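One chain of protein is taken out of this complex; the other chains stay put.
Right, chain A next:
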């Protein structure tokens, strides 16, 4: 162990302090949401008086109200499907596009890249996109929630640039051993890119999980609505409109709103710990000497 100087120690304390503050700031909203969602209605006025109010009693009425109907499990199934299938397909297609683009000997590479970057800045707009989806006969199909957003140009560029950082010599050496492009991609490049793939997978998964407007736009059949759309309905039906069904609205709006937020965020939050181990993994450990 190298002995730390006082200065280093102070720095360490400062750094830890800053990190802890950031952690608290990040965690605070989650805690707030969870607490409010289980606060009984009698205690709700206290919520606005305190920064963080711990209810004396825990009350799950708001959650009961949300899970009252079968539309939630149905929406959950749809969301799960588009998240899992969508993320896998997106990763596959994005990698298959990014890898050739990262090879400097690909003819027309610049032009292709330009065309891809172009879509990051300009797009056809709402109605033309709708028309394309419609003419592909995807309206009212679950695939309309996946295919139009299959490849994100931004993620593609990230993957491409990551591939570029992997030394050419590595590829050359494998080629000498007789590997073809697919072997190189799947056996060499991808295993080396685990942290990057985990990040991109997360981007895609969160994107699919949160997909909302596409569903509104392309889906007419209410049975195909993903969780976000279904939950938002509950959110709005909980706000006082003209007709209110007494039986189903015993919880207060605020608690319901928070419970909805909890239900939408927690499942996708649970993905993070599983991907985290890839973030810390070392890259290119001992694979090359230069």
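Quick note on the criterion: contacts are C-beta pairs under 8 Å (C-beta built on N, C-alpha and C of every residue); 3 or more make two chains touch, one makes a residue touch a chain; residues count from 1.
Assume contacts and distances are computed from a predicted model.
Engineer: Of the candidate names "ABC transmembrane type-1 domain-containing protein", "Carbohydrate ABC transporter substrate-binding protein, CUT1 family", "Acyl carrier protein" or "Stage III sporulation protein AD", which one corresponds to the UniProt protein name of the undepicted chain?
Structural biologist: The chain we cannot see is, by its UniProt record, "Carbohydrate ABC transporter substrate-binding protein, CUT1 family".
Engineer: Where the complex has a chain not shown, which of A:41, A:152 or A:265 is the residue touching it?
Structural biologist: Final answer for the missing-chain contact: A:41.
Engineer: Quick one: say which of A:113, A:254 or A:271 touches the chain that got left out.
Structural biologist: A:254
Engineer: Which candidate, A:52, A:106, A:120 or A:266, sits in contact with the chain we can't see?
Structural biologist: Considering the complete complex, A:106 is the one touching the chain left out.
Engineer: When the complex is taken as a whole, what residues of chain A touch the one chain not shown?
Structural biologist: Residue positions of chain A that touch the missing chain: 41-42, 44-45, 48, 69-71, 89, 92-93, 96-97, 100, 103, 105-107, 126-127, 130-131, 134, 136-138, 141-143, 147, 180-182, 213, 216-217, 220, 222-223, 225, 229-230, 232-234, 236-237, 239-254.
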